[in-house]
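Rest of the complex left out; these chains stay put.
For reference, chains read A and B in written order, and residue numbers begin at 1 within each chain.
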Amino acid sequence: MSEQVTQPADPTLESLRRRLVEFAAARSWEPFHTPKNLAAALSVEAGELLEIFQWLTPEQAASVMSDRESAHRVRDEVADVLAYLLQFCTTLGVDPLEALAAKIERNELRFPAPGAKPAPQPDVNPGVGDPPM
Amino acid sequence: MSEQVTQPADPTLESLRRRLVEFAAARSWEPFHTPKNLAAALSVEAGELLEIFQWLTPEQAASVMSDRESAHRVRDEVADVLAYLLQFCTTLGVDPLEALAAKIERNELRFPAPGAKPAPQPDVNPGVGDPPM
């Protein structure tokens, strides 16, 4: 069982992606892992991450990792979001690192840094989410 | 400007995380990047990814990458989700790869694969999301 092989101390995104593929295969969960179901699950988990913060003041939110239980919950939800994102990408053959690199490049053109030489502004799709305002 | 340095052809998660940090710093966007705001933004972007699939049949969803425009939209939303996840992790000092590796290990105990030697079942928190049923 590949699952029981000792894992490297310093995992890469690709090695984790493969472990998730094997994990689902070993449990015959692939039929559930359609792109639509995984997009829904990703959104649900992102909501669970947000839930931790919904009533917190900015100060409370900033110190959330100093409470052992909250810290565990945050890491747990981060793991879930990343797991479903990787599984989603696997079903559709999307490379998430390439997608993000390409997006950052588009955003460097869309939102030139103050003091940077003005870049030509191509007609591109919206950027890293929306600009933070 | 670090942004204009040629980027490696094969980015790692960590190199992209650092580019996002520099991107935000060069635009003085850090004040917006609180954990709560970033958790909200992550959830919003996960919703935008789901929006692509909301009315599609399973067949339409499975072939979404064969349409050039939909494929771009999917990659764009994947990039947004990953960007906000990395920025969120940066603000709180969470290592997303470690978090996911730890979660997969917990889930291998919680959901033993059929045919695997039964594992001791510790009292752990819920697994990679919920099991897919």
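Structure notes:
Everything that follows uses one rule, which is that a contact is a pair of C-beta atoms (placed from the backbone, for glycine too) under 8 Å apart; a residue touches a chain by one contact, two chains touch by 3 or more.
On a predicted model such as this, the values are computed, not experimentally measured, just so you know.
Note on stoichiometry: the full complex in this file contains 4 copies of its one protein sequence, with 2 placed in the shown coordinates.
In the analysis below, only the chains that are shown with their structure count from here on.
Our note on geometry: chain A versus chain B, Cα centroid distance of 1 Å, whole angstroms. The touching residues of chain B, when paired with chain A in their complex, are 1, 3-4, 7, 11-13, 16, 19-20, 23-24, 26-29, 32-37, 39-47, 49-50, 52-53, 56, 58, 61-62, 64-65, 72-76, 78-85, 88-89, 91-94, 96-105, 107-108, 111, 113-114, 116, 125-126, 128-129, 131-133.
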